[in-house]
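Shown here: the complex without one of its protein chains, the others still in place.
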Amino acid sequence: MKYDVKDVRLAGMGRQRIEWAARQMPVLAQIRKRFAKDMPLKRQRVSACLHVTTETANLAIALKDGGADVVVCASNPLSTQDDVAASLVKHHGIATFAIKGVDHRGYYRHLTQALAHAPSMTMDDGADLVTMVLKERRDLLPGIIGGTEETTTGVIRLKSMEAEGVLEYPIVAVNDADTKHLFDNRYGTGQSTLDGILRATNILLAGSRFVVCGYGWVGRGVAQRARGAGARVIITEIDPTRALEAVMEGFEVMPMSQAARVGQVFVTVTGNKGVIRREHFAAMADGAIVCNSGHFNVELDIPALRKLAKAKRPARPFVDEYLLRNGRRVYLLGEGRLINLASAEGHPASVMDMSFANQALSAEFMAKKFKKLEKKVYRVPLEIDREIARLKLLSMGIAVDHLTSDQKRYLASWQEGT
Amino acid sequence: MKYDVKDVRLAGMGRQRIEWAARQMPVLAQIRKRFAKDMPLKRQRVSACLHVTTETANLAIALKDGGADVVVCASNPLSTQDDVAASLVKHHGIATFAIKGVDHRGYYRHLTQALAHAPSMTMDDGADLVTMVLKERRDLLPGIIGGTEETTTGVIRLKSMEAEGVLEYPIVAVNDADTKHLFDNRYGTGQSTLDGILRATNILLAGSRFVVCGYGWVGRGVAQRARGAGARVIITEIDPTRALEAVMEGFEVMPMSQAARVGQVFVTVTGNKGVIRREHFAAMADGAIVCNSGHFNVELDIPALRKLAKAKRPARPFVDEYLLRNGRRVYLLGEGRLINLASAEGHPASVMDMSFANQALSAEFMAKKFKKLEKKVYRVPLEIDREIARLKLLSMGIAVDHLTSDQKRYLASWQEGT
Amino acid sequence: MKYDVKDVRLAGMGRQRIEWAARQMPVLAQIRKRFAKDMPLKRQRVSACLHVTTETANLAIALKDGGADVVVCASNPLSTQDDVAASLVKHHGIATFAIKGVDHRGYYRHLTQALAHAPSMTMDDGADLVTMVLKERRDLLPGIIGGTEETTTGVIRLKSMEAEGVLEYPIVAVNDADTKHLFDNRYGTGQSTLDGILRATNILLAGSRFVVCGYGWVGRGVAQRARGAGARVIITEIDPTRALEAVMEGFEVMPMSQAARVGQVFVTVTGNKGVIRREHFAAMADGAIVCNSGHFNVELDIPALRKLAKAKRPARPFVDEYLLRNGRRVYLLGEGRLINLASAEGHPASVMDMSFANQALSAEFMAKKFKKLEKKVYRVPLEIDREIARLKLLSMGIAVDHLTSDQKRYLASWQEGT
Partner (left out) sequence: MKYDVKDVRLAGMGRQRIEWAARQMPVLAQIRKRFAKDMPLKRQRVSACLHVTTETANLAIALKDGGADVVVCASNPLSTQDDVAASLVKHHGIATFAIKGVDHRGYYRHLTQALAHAPSMTMDDGADLVTMVLKERRDLLPGIIGGTEETTTGVIRLKSMEAEGVLEYPIVAVNDADTKHLFDNRYGTGQSTLDGILRATNILLAGSRFVVCGYGWVGRGVAQRARGAGARVIITEIDPTRALEAVMEGFEVMPMSQAARVGQVFVTVTGNKGVIRREHFAAMADGAIVCNSGHFNVELDIPALRKLAKAKRPARPFVDEYLLRNGRRVYLLGEGRLINLASAEGHPASVMDMSFANQALSAEFMAKKFKKLEKKVYRVPLEIDREIARLKLLSMGIAVDHLTSDQKRYLASWQEGT
């Protein structure tokens, strides 16, 4: 078996941590159990490009138990947990190509190696595999029945492909399942982004002026948690409806040009590029802390920051000090990579339980239905989405109400009046 | 001019309060100004069945300024502000049929009178006018070009009609505009429901066990405000995804049968019927306070409560004490009618500004486009929705960011990688 | 019996509302029951100058049941509930001198009438009775054994008297009991101040810029509730430690001169005078809403506002519009009187339960111990304070832990190490 991990001897700690995560992923555990019996992924070759974390390990194991031949590569140069990669190789026989801190070339080499597996399905977190297939490995297209995509960013890119008519196989947009984006994006990224900032800096959030760029699901999560930690939260947005929602939640809303002058901590979570730019870095107060929790680090214009600086040095692990020509210091965290994965452990297992249950069931759906699907981006089927919510609640021991027959009738009728 | 209001001499106070509301409705004010110039509703006869409040008065005036011949009747027996009804008649020459506390027969007589106007458009809050047209006044159908609907409850009913093929003219579902339901339902009803409860009872919310039945947009608003007032909030739901969201927000979620035993204050906001039923009333602790802020009072099974009781007496204005056979007392607020309108003043003007801007612009849209529309329920056009958000932010003096051309390009492309 | 109330015929509604409050005052109810048996206030003549509300009525009744000969007058010209005053006279035979909206002369005439009762104890809310005794009725001093004081403001004044050596009899500072100020000032005033603002204005709090002047117990309560209602809260303070606490809670802190320009709603709760002055009114934006929830309306410099204005007219009940010479409008609520009593019903009964339990037990304490007390301001004895907390929790059905003997030993020792 070919693989590329940092050190296989880290596998012991990796296994321990994979098991710890497993305990908090009861929905995926149930799916895995059924998969092992039904083998719905038999004969499928899956290349998965995901953050190589304890939760992803549990997904890969479930896919394998479902009959798939799985390889894994990293979807971000800084997000790999080396002990987990080692355990996947050693204890689970899953070929893994992922090393934390790999450089740009190494990163793309891992993708190439994952595609060398000749997948029948791609599993993406940011659409890197499907992009590489379309650009460099079109020879693989005949063997590919479909794929899945985990992130908002990836779904935007895939829909561009669909709109341009260049998408060559069906994709299930896992991100758009309610049980994915309402939870993982909001509560998962919300918590883990703050976690990443604290591990990197150990600053006091209470009383700090904390700027969140973007008020989508992730931005809401980050804003809510930052406020919950006592920060005074400022939002920047481009969409007036979202901006208005932020105002009504009691947040301050202002343009980036103004926020740059006021903020002490900045987090970008927009899915766009160049959100914090040259003019913004130049306007920041001495000591400003800047990071990104969106998929790509292009949210920050790091080249512009470099040009503004006359010196750069490490201040703490995952903290680089840029001494600007104006005499002020700006601290960049985790090289602008997703801070929740760069300096913390990414989303808690409990929330990834639902996201990856969607992945596993979407893979099964693809294996069964691919013949009926077009070269489009599909939503996760509603039954799957609902069922995951039901199972999750059940695993928490929480019961909900059920419609009485009387109530069902009422909702379907229009004749009952005031 | 025919009309039916409590006392025209109340008009002075009504005018004062209508003007107060106007000051907080800058978006509607701008539309009104343009309407007065363009007269887009010329030759339209509008019958509007809405809560007769200061905000509705401002909408009616804007429609009239836009050229429409408007009559107004009440969409709920307890929500009319008699001084406002008087001012509409006296100062604005708008025929109004609405008296607070009117009985069931009087309520329907007012609807009949509003339809006697032979409208070309209906404007509904709960689908009562369209229902009456379909059931009793089909003769009016040839003259009707379309209508609008304000509420979740009404939209559910209208979609049932559409599904059954009985809807006879196009409807714009104002409720479904983002600038309506994200704000009015959540922040408007959230605040005004608590306001209604406090005016009726003057209880301390801090430390109380407060049950919110339903976690839709209205439920979220009520839950958020109740927590903001220090209450310990309990949610009941039927949808597992929503229930899970409530859990993740830190609320307790449990079935109604259990909540009935734990709660001290109960509010229903589901759009369904029989949410609090016989078995629930019977299980409540002594002193339980029960109210509804959903559209219809059928959310509470009041007949069942009456049967359980051996005595009933008023405890305060808008508070009825039911002494149950089990010796415990249950307090019903506002006869189960929308508590925010029964004992308070309904939504604040600032939030109705957006809802009614949607109404006014949807009426204009209908007048212009009705020939191209089918007998279906339509969403408010997205341009209208966005424009309202933009104007509202502007009126608050809040600026947002704009996409750079570089960013627009990035969002549309799929080629830029990690 | 002499008395001065608005209309004795309002007594029916008053009685209903007094009973409603009684249901939420279980601690006072227990004390009243014991008082009726033990008669600890036998032969005491009590003149009570308090806000004449349903809760005060329940206190007065408890004192009477304890054997006292009680008269009541109002501690604020705008806080009287006329139906309650009527019921005190008619159903309880308690001489009451209180009419809502009485003028300055009438207000002081009522105080004079209350002192004509020749009290052995004064019960104050703002130190008005004791001040009048010291200034005008020193002849009563020989008959007075002591008094109680309810408010922060009153305690400040009484401690000034003590410091100047002019206090002539012992006072129990009810305000300083934990079960009073931690609850009544914070949760009671917090909720009821917002309630008062909403009843007066019906504005949307979500998204508003809400300035709280003063971050003492009352200020904290108001700030917490305003934030809970979705407002963006700004604090002004004079004490740096308190200001720092506000910052750490995520509030914006700024001087009044700056807050005046930013805010939309202003509430003073400082216990001081001239907190919002000429220069502040002049700097406010058009439409600013100003009110006070501190004891005296001198917190606002209303004469200065009048001078700045070229016109004044009512905009709604309890809302006066001042049109300033600079063309902007400022809205003053409730003539600057405590807004929670002017336009709402004051503190909820549940929280006054503890405050008035302190009053009743402090009166008993005074009756028993006055011979041992000096002409000083005393704290409520700690046993009383604790006991009230215990009874309140009990009435809520909430249990707490108790120290084991092992734990008691541990807390008292210093020998057990790391």
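The chains carry the letters A, B and C, assigned in the order they are written, with residues numbered from 1 in each.
We adopt the following convention: a contact is a pair of C-beta atoms (placed from the backbone, for glycine too) under 8 Å apart; a residue touches a chain by one contact, two chains touch by 3 or more.
This structure is a prediction, so every number in the text was calculated from the model and none was measured.
Q: Among A:I145, A:I203 or A:L411, which one touches the chain that has been omitted from the display?
A: Answer from the full complex: A:I203 touches the omitted chain.
Q: Among C:Q24, C:N76, C:S293 or C:Q359, which one is in touch with the chain left out?
A: Of the listed residues, the one touching the omitted chain is C:N76.
Q: Please give every residue of chain B in contact with the chain that is not shown.
A: Its contact residues with the unshown chain are 206-207, 227, 230-233, 244, 247-252.
Q: Counting contacts across the full complex, list the positions on chain A that touch the omitted chain.
A: Its contact residues with the unshown chain are 16-17, 19-21, 23-24, 187-188, 190-191, 195, 198-199, 201-207, 224-225, 227-230, 287, 314-316, 319, 344-345, 347-351, 396.
Q: State which residues belonging to chain C touch the missing partner chain.
A: Where chain C meets the chain not shown: residues 75-77, 107, 126-128, 131, 135, 156-158, 160-161, 164, 178-179, 182-183, 186-187, 236-241, 243-245, 247-248, 253-256, 258, 271-274, 296, 298, 385-386, 389-390, 392-393, 396, 398-404, 406-407, 410-418.
What we mean here is this: only the chains that are shown with their structure count from here on.
Q: Suppose you list every residue number at the chain A-chain C interface; are over half of them used by both chains (same) or under half (different)?
A: Counting which numbers both chains contribute, over half are shared, so the two copies meet through the same residues.
Q: Distance-wise, how many Å sit between the C-alpha centres of chain B and chain C, to the nearest whole number?
A: 37
Q: Send over the residues of chain C in touch with two or more other chains.
A: Each of 206-207, 227, 230 in chain C touches at least two other chains.
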